[in-house]
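One structure below.
Every protein chain except one is present and positioned as in the full complex.
Going in written order, the chains are labelled A and B, and every chain counts its residues from 1.
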Amino acid sequence: MPSASLVFQSIVLGVLLGGLYALLAAGLTLYFGVMRVVMIAHSAFLILAAYLAWYAHRETGIDPLLTLLVTVPLFFAAGVAMQRLLLTRLRPATLTMMSVLLTFSIALVIEGLLGYAFSGTQRRIRLGYSSASLEFFGARIAVVKLIAFGMAAAALLGLYLLMKHSRFGQALRATIQHREAAALLGIDTDRIAGYGFGLGLATAAVGGTALALDTTIYPSLHWHWIGPLMAIIVVGGLGSVPGAAIAAMALGMTQSLLQLELSTTWAQTVFYVALFATLAVRPQGFFGGRLAQRF
Amino acid sequence: MAAVVAVALSFPSMAPSPYELTVGIAIVNYAVLSTSWNFVGGFTGYISLGHGAFAGLGAYTTALLVTKADLPSFAALFVSAALVAVLAVPVGYAALRVRGASFVIVSIALVLIMLLVFQSWSSFTGGSRGLVVPRPFPGMLRSEHHEVFYFLFLALLAVALLTWWIIDRSRFGMGLKAIREDEDKAQSLGTPTYTYKLVVFVVSATFTALAGGLYGLWFGDLDPVFQFSILSGAYMVLMALLGGVRHLYGPLLGAVIVGYGLEYSKLEYGDTPLHLVFAGLLLGVVVMFMPDGVIPAATGLIARVFKTGETSIREVTAAELREERGQGGAEPAPGSPGQKREVKQ
Partner (left out) sequence: MSAKENEQGQGQEEGKEHGLATVGLTKAFGGVTALDDATVSFRHGRVNALIGPNGSGKTTFFNCVTGMIRPDAGRTTYRGRDITAKPPHRIARAGIGRSFQLCRVFPRMTVLDNLLVAVRPPNLLAQLAGARKREETERARYWLTRMGIEHLERAEARNLSWGQQKLLELAGVLMSEPELILLDEPAGGVNPALIDRICDLVRELNAEGRTFLIVEHNMDLVMSLSDHIVVFDRGRPIAEGPPSVIQSDERVLGAYLGV
């Protein structure tokens, strides 16, 4: 039986991890909301951002956080371009399936190029504060994990405020809920969908930089992220941002607690167990509305 | 057709070296896998990216039945396929209840979860140290061994193609294709879509497991990283899509093209990450520009080059359509309210 402080530490770590999951799952939910697309390449872009942060740090010694200034706009633009140039050209009838394949192929290309450019070697950023940690009611929490969580939380909050209080956010939500109706109200839904895609990819930029701070990265790492993230959005209900956030927190915490008793790999199976259980019991997910039922 | 069969059958005796023969085996193996995948992908339009899991399970279950339960090799192969079929039922149950997106997610999750389990449970599966499968024919020379397996794979391919053909022309197949076109509509006409999808999913998983198990017996050494690789599932999709999922020989054609390319580049350039880039780019190009595959694209081209007197059915129809419209039978344009009033008066 692990001690109380160990359990507490696991809970804190679970929350910190859940924050990152929540941000990334929000991105996946955005793509699904605006385009009904399951974006397999999301986590490949995540790893790409992590590599860019690592590379910039290795070459110039700048703080990885500064790369955000470049990667966030870059990824936003890439997301818009991807939606406008690739996804809108697919036949609407087979969009869901074909977009999966298209984003899958993008993931393969990114993984392959990363492997080619940086080899399959495991990489890790060493920072002055890499080993620093805080005592927190008996729990030892690495500073970098707190920073990563802070970034995720700030990005999520920004996303929330944008969605709730800006004119663009209103248009985006209208597009997600009912595209035809939004178009009738004079919203340029194609443009909005493009921006929604860009926002989703921007979450991968933030997440990737956060990830690079305290994780060892390698080109095929994205497969270890896409599985859990997709499980999260299904459990939360496809298309529901709050659902994704709650599921991310719950599953992140469970994973963290399971690691006390099980190995890391076995603890990861919690996502898949949750995925299958959800589909068997409540296929529309636990927070999904009408949207989720048809997909 | 007969020529293709003849070439396929005589390939082992023509192959200049055992290496060419192994390339042939790999390609026929790809052909079985992508044809098996096409039972789901081609008929119902549901894209599974996780069929690698069934191949891996087929290989591992066969190997474990031979090593741990002392079953004869080929008995183990069929028992393993049956076990995978049983496992495919709950997987399909979860994956097929909702449409589209969830299916893909489950299919990918299946590979990832199997990779986790088979790597972590190393006391049973050998983990990443690998699992050695005893050869089914211990006394045989290496080249004879290859030759026997070449024909075994070929036989399996023939059975898979025959099954696909039978379903294609059957009422069952008609229902499956209706699901691909419009699932709601098919259901409203009385097709039990869920059962249909589940049945064909299990059939597909079974053939995939047979191919995987046969591969295990031939190759003789299993590693979870290769058996439960998301990439092997991706190759199945790429091959089937490239050839043409609506055609019996589409996946086979795709397997020959992609499989040859893969084996050739492995020999020339070794195992580089650029394989991923090329596979990804090719898949992207196929999805964007020829989602129906090369067979329709090629037949269209041939039809244009050899303009024979015989026109295609489509063209006749188009002509008929024009005629029909000329007579004012049915206008495609939606009638305006004004028109309706005119008739009323």
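One rule holds in what follows: a contact is a pair of C-beta atoms (placed from the backbone, for glycine too) under 8 Å apart; a residue touches a chain by one contact, two chains touch by 3 or more.
Everything quoted here is computed from the prediction, not taken from an experiment.
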Contact with the hidden chain (one of B:174, B:248 or B:303): B:174
Given A:62, A:77, A:93 or A:273, the one touching the chain that is not displayed: A:93
Contact with the hidden chain (one of B:77, B:186 or B:217): B:186
Those residues of chain B which, in the complete complex, touch the missing chain: 166-167, 169-175, 177-178, 181-182, 184-194, 313-314, 316-318, 320-321, 324-325, 328-335, 339-340, 342-344
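The rule we apply is simple: only the chains that are shown with their structure count from here on.
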Euclidean distance of C-alpha centroids - chain A vs chain B, Å: 31
Of chain B, residues touching chain A in the complex: 45-47, 49, 90, 93-95, 97-102, 104-106, 108-109, 112-113, 116-117, 119-120, 230-231, 234, 237, 241, 272-284, 287-288, 291
Touching residues (chain side chain A, partner chain B) in the complex: 32, 36, 38, 40, 86, 89-91, 94, 96-98, 100-102, 104-109, 111-116, 120, 219, 223-224, 226-227, 230-231, 234, 238, 263, 265-266, 268-269, 271-272, 275-276, 279-280, 283-284, 292-295
